[in-house]
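The complex is shown incomplete by one protein chain, all other protein chains being positioned as in the whole.
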Amino acid sequence: MKKLWKDPSSAFCLSFLLLITLLALLAPLLTPYRYDQIAADPLLGASWSHLFGTDEIGRDIFTRIVYAGQVSLLVGLCSTLIALLFGVVLGLVSGYYGGALDALISRFLDGLLAFPSIILALAVMAVLGPNIYNAMLAIGLVSVPIFARITRGSVLTMKSREFVEASRSMGAGDGRIMFGVILPNSLSPLLVQFSLTFASAVLIEAGLSFLGLGVQPPTPSWGSMLNAAKSYLTISPLYSIVAGAAVFLTVLCLNLLGDSLRDHLDPRMNKRR
Amino acid sequence: MNESLLDVNSLTVGYRDGSRPISILNQVTFRIRKGETLGIVGESGCGKSMTSLAVMGLLASPLQVQEGSIRLEETELTGLSAKQMNRYRGKDLAMIFQEPMTSLNPVFTIGSQIEEALAIHLPLSRSEVRKRAIELLQLVGIPSPEKRHGDYPHQLSGGMRQRAMIAIALACEPRLLILDEPTTALDVTIQAQILELLASLKEKSGMSMMFITHDLGVMMKMADRVIVMYGGRIVETAPIAKLYEEPLHPYTQGLWKAIPSADTLNQRLYSIPGTVPDPREETPGCRFAGRCPHARQECLAAVPPLVPMDEDRSVACILYS
Partner (left out) sequence: MVPMIARKLLELVLVIFFVTLIVFFTFRLLPGDPALLKLGQDPTPEAVAAIRAEMGLDRPLLSQYLHWIGDLVRGDFGASSLDGKPVLSLLAEKVPKTLELAVLGTLLSLFIAIPAGVLAAVYRYSWVDRLMRSVSLFGFSVPAYWLAILLMLIFAYKVHLLPAGGYASLAENPWLHLKGLVLPVLTVGIINAAQVFRFLRSGMLDIVNQDYIRTARAKGVSEALVIGKHVARNTLPGLVTVVTLNFSLLLSGMVITEQIFAWPGLGWLMIQSILSRDYEVVQGAVLLSAVFIVVMNLVGDLINAMLDPRIKYN
């Protein structure tokens, strides 16, 4: 972790993500407006009272951006956790027991992976109905296979290693070996993937909201703000630029962070430097 | 026979660590005569492979020649552009590497990989190139060469792949063939076959060889003269017979002692204590001093120069100065 702070690009990413998180958490303290309060005339430009101007019905855009940050980060985090949970369990079981169960789970995951992510998430949202919890579920579902594959891969390489054999000979049960021995030793690739999946979750959430099938109004979301901004491109270009930049920078930083985590955690990469 | 083919003078190779130049190969000087096989021996990390790569101009960035010269007869090779160097690589200088399993391109046929070397350097027609490639396969003892010509590397065994590598290297009848541990990765029986093949090929062509190995037994079979390297420097050079009868440098003595033989079979295998020093740690004195049974205080003062003992042997050790 200390090393990450020394590397300028990952230090920048960590700081930005921290800033976004703080802004989102402290939103009520940072702005005098509520996110659904009509505070001024619609589509005003930037000014000191409205940092990024106002939206199509006169709400403060800065306020809505920071509140939307709460939604985006929460949906991103929860859906990634959902994917991690199901992916790890499926991967552990399929790698550890092998055989027919492994084949079955692997083909199921292949099937899941065949769906383009937004299309699957859209289908689930369409059936479940658009709200924030269903969004977490739908986006989480999309990322289950990648976590499962990573976990399965490290189980397979780990299964025959001495320390696993040793704990088995000392009478540890299957569950104990899977969660107590194998899982803690495969954390680094999962951590890297967590960062990358978090990025794509934020991206998909904003995409769903952009299409009107994610978080529903009046709750603000970067995606739905961008969708609204699209209609006023000529009058208020700042609106769409700010809303898009929020998604872009968050996703960029999460991706960069994932990359540098990989560089720092992968011993092969260290040797090359 | 006494004419020089390759003259390497004060060759120093390394990289820059910030502003500090770090040398891995230091003041290496030797020559290879026409028709001679020069052996280079030493532990891994002693600089023997780097010497060969420097001669081929294949040092991978950030490594570079920092000082010294490499002359192939009248031509100075250091400082040549990549383009100029390509005229010598594969033509006058050829090299065979340690790993036959990974040294051939998996997506091209054996034949086309030999033909590539021919087509680059020789003004031959397509059919002549093909004919020559098949002759080469025959020359290196690959059975049914017509058929093997169209095979891909993964269809051949390790020994056959190394024969194919030899065919590539010999394609343009090089004047100097560099062999970097060519048999280390092979089974013992295959190893013997390949060594025999190399010896007979040399006999036929009269080319010079630079033979790198850590195996003194192999060296006995192949080399006329040997240089012993340690920590990026030459510590001793002598004809193989003299080196066998009377090794001078304590490191060479250690190397001989480390060979298992019939009368030491029941004893614990000797190995030189300690490990090769890190080139980044600068030591003023002899680099072997830390592992040397005869080390004295003076050893740490200055690097002992390579001193001629008689007309064809030199040693770098204060025991003999």
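General remarks:
Residue numbering begins at 1 within each chain, and the chains themselves are lettered A and B in the order written.
Here, a contact is a pair of C-beta atoms (placed from the backbone, for glycine too) under 8 Å apart; a residue touches a chain by one contact, two chains touch by 3 or more.
Source: prediction; values computed, not measured.
For the chain missing from the display, the contacting residue among B:Leu6, B:Ala94, B:Val129 or B:Leu255 is B:Ala94, taking the whole complex into account. The chain that is not drawn here is touched, among residues A:Ala199, A:Val215 or A:Leu261, by A:Ala199. Residue B:Met56 is the one among B:Ile32, B:Met56 or B:Ala238 that touches the chain not shown.
The missing chain, though absent from the display, is touched by one residue of A:Val124, A:Ala201 or A:Leu261; that residue is A:Val124. For subunit B, the residues touching the chain absent from view are 56, 58, 82-83, 86-91, 94-95, 97, 99, 102-108, 116-117, 120-121, 152, 154-155, 165, 168-169, 171. Although one chain is hidden here, its contacts on subunit A can still be listed: residues 107-108, 110-120, 122-129, 199, 203, 206-207, 210-213, 223, 226-227, 229-230, 233-234, 237, 240-241, 243-245, 247-248, 251-252, 255-256.
Keep in mind that, in the parts below, only the chains that are shown with their structure count from here on.
Each chain gets one centre point, the mean of its Cα atoms, and the points for subunit A and subunit B are 54 Å apart.
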